[in-house]
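First the structure, in the form of structure tokens, and then the observations on it.
Note that one protein chain is taken out, while the other chains of the complex remain in position.
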Amino acid sequence: MIEYITAGESHGKGMIVIIKGIPSNLIIDENFINSELSRRQKGYGRGARMKIETDKVEILSGVWKGKTTGSPITIVIWNKDYENWKDKAPTPILEPRPGHADLIGGYKFNHLDDLRKVLERSSARETAARVAGGSLVKLLLKEFGIEIFSHVVNWGGIEIDTSHLPLEEIKNLAFQSEIQSACDKTTEERVKKLIDEAKQNGDTVGGIIEVIVNNVPPFLGSYQTYQEKLDAKIAEAVLSIQAVKGIEFGLGFKYAYTSGKKAHDEIFYDGKYYRKTNNAGGIEGGMSNGSPIVFRAVMKPIPTLMSPLSTVNISSKEKVEAIKERSDVTAVGACGVVIENSIAFVIANALISRYGGDDLNLIKENFNNDKSLKYFR
Amino acid sequence: MIEYITAGESHGKGMIVIIKGIPSNLIIDENFINSELSRRQKGYGRGARMKIETDKVEILSGVWKGKTTGSPITIVIWNKDYENWKDKAPTPILEPRPGHADLIGGYKFNHLDDLRKVLERSSARETAARVAGGSLVKLLLKEFGIEIFSHVVNWGGIEIDTSHLPLEEIKNLAFQSEIQSACDKTTEERVKKLIDEAKQNGDTVGGIIEVIVNNVPPFLGSYQTYQEKLDAKIAEAVLSIQAVKGIEFGLGFKYAYTSGKKAHDEIFYDGKYYRKTNNAGGIEGGMSNGSPIVFRAVMKPIPTLMSPLSTVNISSKEKVEAIKERSDVTAVGACGVVIENSIAFVIANALISRYGGDDLNLIKENFNNDKSLKYFR
Amino acid sequence: MIEYITAGESHGKGMIVIIKGIPSNLIIDENFINSELSRRQKGYGRGARMKIETDKVEILSGVWKGKTTGSPITIVIWNKDYENWKDKAPTPILEPRPGHADLIGGYKFNHLDDLRKVLERSSARETAARVAGGSLVKLLLKEFGIEIFSHVVNWGGIEIDTSHLPLEEIKNLAFQSEIQSACDKTTEERVKKLIDEAKQNGDTVGGIIEVIVNNVPPFLGSYQTYQEKLDAKIAEAVLSIQAVKGIEFGLGFKYAYTSGKKAHDEIFYDGKYYRKTNNAGGIEGGMSNGSPIVFRAVMKPIPTLMSPLSTVNISSKEKVEAIKERSDVTAVGACGVVIENSIAFVIANALISRYGGDDLNLIKENFNNDKSLKYFR
Partner (left out) sequence: MIEYITAGESHGKGMIVIIKGIPSNLIIDENFINSELSRRQKGYGRGARMKIETDKVEILSGVWKGKTTGSPITIVIWNKDYENWKDKAPTPILEPRPGHADLIGGYKFNHLDDLRKVLERSSARETAARVAGGSLVKLLLKEFGIEIFSHVVNWGGIEIDTSHLPLEEIKNLAFQSEIQSACDKTTEERVKKLIDEAKQNGDTVGGIIEVIVNNVPPFLGSYQTYQEKLDAKIAEAVLSIQAVKGIEFGLGFKYAYTSGKKAHDEIFYDGKYYRKTNNAGGIEGGMSNGSPIVFRAVMKPIPTLMSPLSTVNISSKEKVEAIKERSDVTAVGACGVVIENSIAFVIANALISRYGGDDLNLIKENFNNDKSLKYFR
């Protein structure tokens, strides 16, 4: 099983991830990992820090002459800021930000002398480590033709309809777009204006991301136990990401408005099984069904505001303004990148549980020999 | 840690659950467990089977003179149907139902001679075992004043607005309602009519459930690692339930339409910390924040239709109608009961990880001695 | 992954096990499971209870027309004793037996009113459930030619030397022997006499069991992380068995007396790799190396004595005799059966992690296609 753990603080020495269980003999393209990190940093509305730090990985273990050895892989993204920052002896933080871990984290772990000990770890900077690890898993999935991408379908209330576009085009458009959306220039300008206005107001903007796992084989996940449902595992991975507050697969909440006759994807066969619709978002009975996996996730507006919210000083108990930290106005597109890379682990584990997980060549042979698969792709 | 596993087939001998890690000295009220099972079976639009079988538990282990011993608890719900059913030698099923595990499960586990082997386990009857186990955990939570309830806020597109009602009233209204909603009689009649019409059309109806964890203490879950986020764990539990296709916490997908200034719940203090709003749905930074946990989940319309969908015979590969099994027109209210009981495990584990988990008396002492808690409740 | 959990009390309704993750399409021979249970009950020196109860399994789920479905399998061994026993309203036990869980379990779980709540679960009767589950896994291993057996090599200090015998003969001799040892009649008589004398003295007898996993493929386990070492997993499984106090692989503690030059098994090749010795007990670097896995485990003498030890009444705190319960004089041979079946899970999981785990036919294909394997068997 592939497992990973992240460590590191926002202004600490660096962000670290160890990934165990990656099969041997996978070619590691460090540029690809860095490009995913770069995608995580980009986007209209990102703050100053994103410009200061261009994240680059250093691989400390598990890769030999450009290939995985099957050993645990350690990746570090050194925080360039650290050397400057560490001597500044920042004053303690006692004003918890609403919408963050600050207040509860401070009381839970007894960090009442300085909430910075909470902030530093609960920060979304942690997701850099996930993207570093996840992008490596994306490389594994590519070997089986599986591709994960995302695009923003709602920016602060501005909906972007892509129902008329083929997946390939959505991917390409979003990839080139400054706002990670598959939309025309007019819409893009509207979104940018919304973000600009929020910035002027010291405000922030949330949105909705659609994520697609394309060319995914069937049989991933299982209905046998609640622990193996693929959608449950994806939901867990996605909701574990900072600021994500919801997920829906396929029709999602629209299922409430759709009757059974119209809701389900009828089954057809012409040498292979296929569907004409994908309301299920590619998952039936907790298993991938051969259609692309499609889900949407909502990101709340970032709660660190330049025009701060009301809060309470945890020492004096007086009403104060929450700390003001220069931050992003919005990071919805970046959140999509984090989601893509976080669910890569889920997909890969489901794959490995069917085909074994020691050596990439052996897994590929097992995959290619799977007769059941021939009925679907 | 509390862990559970369910077993059993829809028409097999019974549904079984083993729960390990329940603290010792918890008084077990078997009537309460049966009443939760009964709630799972009830509701307008349920099919014939729900009337035939009144689920009752038999506890096989882990309880001694009405109290838990700390040993694994086994609960069985015997299928009354089994004795009749087992000799009927039902004909093999070769027509997979769209929206179910049938097709993919059949090819994944090589059950192509009879998809019944898939149907029997992927059936939502499995959730009876979860409710049996979860209701036992609910008893544990009650000892700490924690209560979980649910109500349907959308029946097949008919929205039920409860924003004006206090939680206590929502609970009571929904509890008494035949449609598990906190609504007036007129709305109830509209919903019933919708369900009646669906029945006449051989159709089915989905909906949206709101779930509330009331009087929940803060500090459950953690921001420290993605594995400990409380919302992620809840999402995993909820999406693992048959037919659930989405979840959103607090404002949920509406966060996309709400700016940062309006989105977050400002912090106040008057002897204890409190909030005037609960947009976050009671979870910040992956931790309960002392406000009620509130989330919504969507259930798709049941895909077993009396007026069946088009599918393919997996042997002949010919186009056929999916199997027709007398089933429920809708089970959205029941789904709420399943969710309540499934997330009880998540809440209890988070509690135990802070206060220890051997003996109920010891846990209570630790809970009552927690000074941080005094600032919140 | 195959996982199992046992439940049940010694004098409760029955012993239960749920096993998840068993691949589909494995033929289940219930007679074999019952024969393993019978082996667990047999042996010279067993008490009265073993004669009363002939354990037989009832399978409640996961098997359809004699084959696994891939669904969780529930097995119950009903306690025949229960109906008589339950109305006897046994008096509370307040005299903890040294060597048992009684004292510590009573204080840990707050069962000071009646230690019976501890005894009932900590009893070695629990191992009946493990054998039931493990024997099912043995059936899975048989499909790959893997066989696990055991024999007693030391009975209360009487050593049985089998170094001159081939494995097949050891297996057969031990299988037929009343004392589960591959020895001659004279030695068997000596052992029986030892046991008889212990019985007369109200005493008990321990011993050492050797366990062999024969025809085991290489590549099980891994050196990559401490979590994957096969010997560590076996040791965990074996030490989790009641009364087992030690384990050693291959030369085991004799390695301390053997220099490096003589300790290791040199590698040879004649179309396949082979060894002339097996000091390593079949495991190098945490992996099976193609030689039989061989280890020994020590079982302490049963601490329930007819001539009881000194202890303390937990209520009065006075010095008393430990409770006297008619029990076995020895169960070393039975312990071997429990070990065999407990480690079956470990071996099977290691196998599945290389070859996948959905459908037995698919796993076999992957196994047979493994080119690396051809160099070893």
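Order of writing sets the chain letters: A, B and C. Residues in each chain are counted from 1.
Please note the rule applied: a contact is a pair of C-beta atoms (placed from the backbone, for glycine too) under 8 Å apart; a residue touches a chain by one contact, two chains touch by 3 or more.
This structure is a prediction, so every number in the text was calculated from the model and none was measured.
> Would you mind spotting which of C:Thr162, C:Gln180, C:Gln224 or C:Asn366 touches the chain that isn't drawn?
C:Gln224
> Return the single residue from C:Gly286, C:Gly336 or C:Gly357 that touches the missing chain.
Looking across C:Gly286, C:Gly336 or C:Gly357, the contact with the absent chain belongs to C:Gly286.
> Would you write out the residues of chain B that touch the absent chain, in ascending order?
Listed in rising order, the touching residues are 1, 20, 70-72, 219, 222, 224-225, 352-358, 362, 365-366, 369-370, 372.
> With the missing chain put back, which residues of chain A would touch it? List them for me.
Touching the chain left out of view, chain A contributes residues 3, 5-9, 12-14, 16, 18, 20, 24-25, 60-62, 64, 69-74, 76, 108-111, 116-117, 120-121, 358-359, 361-362.
> If the hidden chain were put back, which residues of chain C would touch it?
On the side of chain C, residues 5-6, 96, 98-105, 107-108, 110, 118, 121-122, 126, 130, 154-157, 198, 201-208, 218-219, 222-227, 229, 231-241, 245-253, 255-261, 263-269, 273, 280-281, 284-290, 298-303, 305, 307, 309-312, 317, 319, 342, 354, 372, 375-376 touch the unshown chain.
Criterion: only the chains that are shown with their structure count from here on.
> What's the farthest chain from chain B if centres are computed as the mean of the Cα atoms?
C
> Could you please state the distance in Å, as a whole number, between where the Cα atoms of chain A are centred and where those of chain C are centred?
45
> Distance from the CA centroid of chain B to that of chain C, rounded to the nearest Å?
Distance between chain centres, rounded to whole Å: 38 Å.
> Which residues belonging to chain A are in contact with no fewer than two other chains?
219, 222, 224-225, 354, 372 - these are the residues of chain A that touch more than one other chain.
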